[in-house]
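Of the protein chains in this complex, all but one are displayed in their positions.
Labels for the chains are A, B and C, by order of writing; each one numbers its residues from 1.
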Amino acid sequence: MAPINFDLSSLNLVTMSPMLVTLVGALVILCIDLIKPNLDKTLYVTLAMLTLFIAIGANLSLSTNQRGLFDTILIDGVSLLGQLLILAGSMLFIPLALTKRKFHDFSYPEFFSLFLFMVFGFQFMAASDNLILIFVGLETGSLALYTLIAMHNTRLAHEAAIKYFTMGAMAAGFFAMGAAAIYAVTGSVEIFSIAAVMQERQNEIGMLIPVIGGALFMIVAIGFKVSLIPFHMWTPDTYEGASAPMAGYMSIVPKVAMMVVAIRLFGVYMELDIKVVKMAIIVLAVVTTTAANMMALVQEDVKRMLAYSSISHAGFVMVAIALDTTKGYSSIFLYYGLFLFTNLGAFAMLWISRHKYNIHHDRFHHPYSKFAGMIKIAPIPAVIMAVFMLSLAGVPPFSLFWGKMYVLSAIVDSGHYTVAIIMALNSAIAVYYYLKLIVYMFLKSPADNQGKVVYANRAFSLELVIGIAAFVTITSVFYINPLMSFITDLVGASGY
Amino acid sequence: MSNILSVLIFFPLIAGVFGFFVNKNSIRVYGIVVAAAEFLLSLWLWMSFDTTDAGMQFVEKISLIPEFGISYYLGVDGISLFIVILSTLMTLLGIVALSIKEDLKNMIITLLFLEVAMIGVFVSLDVILFYIFWEFSLVPMLYIIGAWGGPKKLYAAIKFFIYTFAGSLVMLVGILYLAYIYHATTGVWSFSLTDWYGLLLPTDVQTILFWAFFLGFAIKVPMFPFHTWLPYAHGQAPTVGSVILAAVLLKMGSYGFVRFSLPLFPDASVAFILPIAILAIIMIIYTAMVAYAQKDMKQVIAYSSISHMGVIILGTFAMNVEGISGSIFQMLSHGIVSGALFMLVGVIYDRRHTKLMSEFGGLAKVMPTYATIFVVMTMASVGLPLTIGFIGEYLSLAGFFKVSPIMTILAGTSIIVGAVYMLSVVKKSFFGPLANPENEKLKDLDSKELWALVPLVAIVIWLGVYPKPVLEPIDNSTKALVQLMHKKAQTDKAKKIILVSKDAKEAK
Amino acid sequence: MENLVYIALFAPLVSSLFAALFAQKPKIQLVGIVTSILIGISLLASVTLLLDIHESGKAVSVTLMDWIQAGDMDIKFGFTVDQVTAVMMSVVTLVSTVVHVYSNYYMESDKSFNRFFSYLSAFVFSMMVLVMSDNFLGLFIGWEGVGVCSWLLIGFWYERKDETRDVNPSISPSWAANEAFIMNRIADLGMLVGIFMIYWNLGTVKYSEVFAHLDQLSHGMLVGIGIALFIGAMGKSAQFPLHTWLADAMEGPTPVSALIHAATMVTAGVYLVIRANPLYSQIPEVGYFIAVVGTFVAIFAASMALVNRDLKRVIAYSTLSQLGYMFAAAGLGAYWVALFHLAAHAFFKALLFIGAGNVMHAMHDELDMFKMGGLKKQMGWTFFYMGLASLALSGIYPLAGFFSKDTILEVAFNEHTYGIWFTLWLTAGLTAFYSFRQVFLVFFGDERYHEIGAHPHEAKAYALWAMAPLAILAVIFGFYKEDFVEFVTKLLPAYEMSEHTHHMVWILTLVTTAIALTGIIVAFIKYSKGLKRDLNFEQNNKLYKLLYNQYYIPVLYEKAFAKPYKELSDIAWQEIDMQVVDATVDGIAKAVETTGDVSRRAQNGNLSTYLKWMAAGLIFVTLITVISVVIK
Partner (left out) sequence: MTIGLTHYLVLSAILFAVGLAGVLRRKNLLMLFFATEIMLNAANIAFAAISTHIGDLSGQMFALFIIAIAASEVAVGLGLLILIYKKYGTLDLDNLSIMKG
């Protein structure tokens, strides 16, 4: 047995610095709690914010295209963007903990450390091209997430957690199996070497079948996480059960992480131009967008509607993966970058109007009727909410219009006109349920129990987050260009 | 002032925002003042407009998203100039004639925002900018219909919004495709219309794009069979809503045809003259019949505007200067006339809270001035010479006669069927004995309504007798447009049908 | 000269606007006077122009301003006063002046006195535009203008309510007005089409240029234009089948009927044909068609006049019939003859109508001649005037009608179109009969008016004086035939009778006069000794009923066009627009929503269902791949 010896520098730990920062942050919070319990949550919130700040700093300071940790970590443009989105989303989320009303989950310090662990996990997913690490990151993040949902500690929250958890476990099984299949033929778990092997052996039929089979298993696993129909079933229920900000968070960060993985993994297939996988993804995406829109039409609860809408948005973006163009890949990040603010803003609006107990509906916290005549009681929030809705509907000049336009144009450029038309018409369906809320807010007369509704959960931090989100949503036209070029450069740099 | 167009766009926007700080008792005056200022600005635009120059004037171009070739690109030519003025005018008169009491503040602010969108649509030369205004114009209208409308207001508002939204989304795909082609051919991204005019597209591509754009415009116009949102929108909208909708918003569609479809896809436009003409004729005759069947005064006007838009479409696809100039002039005249008619219906609605003609009869006795103005507008609407209505209709039909005499004769029945439904409205509401006792005490027009209506009457007569100041710039720009189309046309058929006028040829 | 043109043209406009100022005020006598004077001024200007052109022999043309300029289309407000125009102007303004003055009497007790004069003058203005314009589109302005004015004036008593046809054959003033307007619109479409043809083939609509370049056009195109324009003329001049509106137009005040529906507007069609003589003389076949239509209308209308009991309707039918004569002449190429008859007819027919107006006043707006009779005593002057007019109408020497009508018959004979000649000849007899049937029913026989308790009285003196000029002209106009001919033939083609005809003239004259006298005599025998009604005949005789109901044509139109159109419209709205078009749109929306509703059921909240769906998803994806492989 020769002694194992290597020098640390070969690990190139700097590549891990962002994740390590979050990890350390998480541990610090734990320790503080051990040393001196029942401190106020504001402390933890600020600590978490700090951590995320530093993480972002570390992230930005990284130079692209380097590997570390036995070459399992890959820092390229995609992973940077992914992590940036994850961290930004988390930073928008954290302040939402400081609400006027007390909620069970935020009273635990563990909540925050768990949260950071989760972020850590997702960062890992984004930053690695090694199936093992991806799997580990995925599970770390997910397991933390299940717990966080459960910590909301209402019956619905528990149900949500269980549903999410069980399906997640099954998805994990599929992921592992898929990985196994791919591993079986390529003999490797690093995506780049998988790509290399597939490259040279792509015309062996015996090779292709397990590869595609693996891809299908992967699609199930990934589809589950980014909630493609029919793997989406957990989404509405979980969103409904979880607290509003958590739901908003789930609609973005885990999906971004998984999107990055999808880009890496299916990128290989697209490179080799394996039509069937492309086909599968496109069909799934179209089905997702359409069906989700239709189901969103008939919801009575705004939160649930937003859940379905986020499914349809995911489907909309998913198409871009199957295009295999730089524009397509970058449009994903652009879209999610804009979607992050708008959607979190919308969920935050729900959060700010959240009561401790349902007073409008025996099951729902945010039925449409709750917002009736909001313009009369609270004009400004009504207008802001309307802005978010219009933005989600893709009405110019609000931010998501640009995302929508960019994705559509990517689709058109790669010649999928039918898909483009379907997607376009889909937003026409979608506009209906967004309008429904606007109609309730602006065109219906107030319900009697109004007054206290709008600001039930008001707090400065919430208003701040909403303000930021609204600002970003409205002023998009001014920053869209630098943002677009920034993303395109990074994505292009990492060879997609 | 070279950036007057920006001023025109942003002045109402800022004024609208400031409007929030004005006390609601004084908001009406504020609205009138702002709208009047805006109107004067647009008049100034006209004064400083060089009528001999056929090209774009007061051009402003600021690169907005160079990455993607989107820029803040404004300009106005004879085709758009007067529609802009029409928008400002109708907004002003609409605010002057406002009769609603509740939430007056919101209404006026919304109207100002709507004005921004309207002007933006007509002056933006960047397609994405155009699209932004185009879509955004839906939002205030949605609010106007939905908040102040009739019993079925929500249905009407949402139908209006989604229907037009769906159409324009297909158009958006078309726009992106065209941009992609431009990028593929020139290697740079650009959404500026003037760049696109340079494109020579293969005919099959033109066909696809033509129909993509067609859907967007046709629903807005609205062309049969996409017209059913209109009666609801008009039927439910408050008076000012209908006025603006009929006067300006519908023109966006027909303007789109002139500005986009014709010059961008000349061959396709020529190739599809037949189906479109058939649709237009259906619009003219069929909707006229539907209008005749109505019991509600306002619905008659609503359907009549579809019928008139049919004439406009026909003129647009005449592919010669007479027809296109005529259709553009007809846009103005229809804007003025139908706007006025909707105001008049609003007047009676304010007094009686019904629009059913069966409720009226013999109104001419109690409301002579009202009746007189209504008759004047009726005559303008049926295209009587020396009123504004004749010139546009005559030129459009004359233009299309060159393309197809038979279809023109069919379309020409509009002067008959139009007379049928309009005169029956006049007969049912104004003539006959004063049967309904509720009508005996009706007041004639008050000063507010006169202030709104008399200018329109004046314009109807003025432009009917002496259209030159308006028709000349339109004509110049149209000549340039037709020349461009003729230059771009590839198929011999198109070359043959697109008819450059003689003196334009000499000009070359 | 230019100034005179403008004065002649715009004096009526000024007067109309002046009257309009007081339109909503109660009666102001001044309005009536001022407008009459202004129209008089227009008359003076017109006559001066007439005389001037008479000696100078060349036309006066002015261009007011540009109107429509688009593409190559360049249309100006241009006016030309040549021989034909001058004649028309003089006739129009003369009759107008008389009618204006007379209206002061006729409308004296009407509350909308001022409004009436505003409309009336507006009509004169439009008519002047019509006759003076130097291009087809200008003519079209006047064309539509007179249409609107006639609409306003027919519907002047708009507040009257709709009756059934047997109570009032022309349902109500407003109804009649709309009918007139819409019928004219139908014809106007033809006119527009004609103008389009002219424009696209010659690039202009100016008379002088058009007629100068007619030779460039193919014969077929000429025929097309000719027919299109004639369709326009048919509407205005109420030729069959667009004739029904004229009889109903009698709902308007009587001065209106005198001015618009007898003397001027309805002759616009004839004027158009005369004006376009260079065109029509190149297409004789169309001309012949016109002549035939005219002839048919002549006898067709006369036949309806035979039995009608409505004072004004009889005159209306006779107007129709006389218009038929004019078209016959014009169609046969004798344009000046048509113009001559037009002028003559204007005088005596206006006279006749105004007389009828007196009678109506006397009878308190009772129109049924069977309820009159023996008015000679109370209304000597009116009797004199109407008798005179009727004589002229019947074409008795030496009155104007004799010269004009005989010439038309000679033309028909000269063209060897004996059928036309015979029909017109017969019509002359009918004309004489119904005119004098009317005279005798009204002025002779037993005084049936007592039954309706009327107290007839003669019209005011100035009203009677106002009628004098017409009466004089009705008498003497015929003697100016020669001057007239050599004056207008400077512009219109001279029409020369063949030798043969010249020999026949005296026979023709004799024959015509003979039948006219026969008609008068028959009328005298039948009606002068009071009214002996044969109710059985009236109720059971098919022919009588056919004629009395105007050949059932109005009813037919009602059944064949008006009603189906209404029903069709209802279908178009209720069935098609709502049930099909709109329903489809809503159906799509509904379908989408239902799909959503159905598909949400899958989301049944049960975890194991969800898991099953996930597994199903795997199968689904596999299927897609398999299929996409198979497809390839």
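Simple rule for what comes next: a residue touches a chain if its C-beta (ideal position, glycine included) is under 8 Å from a C-beta of that chain, and two chains touch if they have at least 3 such contacts.
Everything quoted here is computed from the prediction, not taken from an experiment.
Touched by the hidden chain within the whole complex are the displayed chains A, C.
Across the entire complex, the residue among A:17, A:166 or A:369 in touch with the chain not shown is A:166. Touch with the chain omitted from the figure is made, among A:109, A:223 or A:236, by A:236. Only one residue in the set A:183, A:417 or A:455 touches the chain that does not appear here, and it is A:183. Although one chain is not drawn, its touching partners on chain A can still be listed: residues 131-132, 135-136, 139, 143, 146-147, 150, 155-156, 158-163, 165-166, 169-170, 172-174, 176-177, 179-180, 183-184, 187-190, 236-237, 240-241, 299, 304, 363. Taking the complete complex into account, residues 600, 603-608, 611-612, 615 of chain C touch the chain not shown.
Keep in mind that, in the parts below, only the chains that are shown with their structure count from here on.
One inter-chain figure worth recording: chain A and chain C are separated by 79 Å, centre to centre, where each centre is the mean of the chain's CA atoms.
For chain C, the set of residues that touch two or more other chains is empty.
Multi-chain contact residues of chain B, defined as those touching 2 or more other chains: 162. Taken together, the chain A residues at the contact with chain C in this complex read 162-163, 166-167, 170-171, 174, 212, 216-217, 219-220, 223-224, 229-231, 233-234, 236-237, 275-277, 279-280, 283-284, 291, 293-299, 429. Across the complex, chain A is touched by residues 592-593, 595-597, 599-600, 602-603, 605, 607, 609-611, 613-614, 616-618, 620-622, 624-625, 628-629, 632 of chain C. Here chain B touches chain C in the complex through residues 159, 162-163, 224-225, 227-229, 286, 289-290, 292-294, 320-322, 325-326, 329, 362, 364-365, 368-369, 372, 379, 382, 384-386, 390-391, 394-395, 397-399, 401-402, 405, 408-409, 412-413, 415-416, 419-420, 423-424, 427, 430-434, 465-468, 471-472, 474-475, 478-479, 501-503, going by the rule given at the top.
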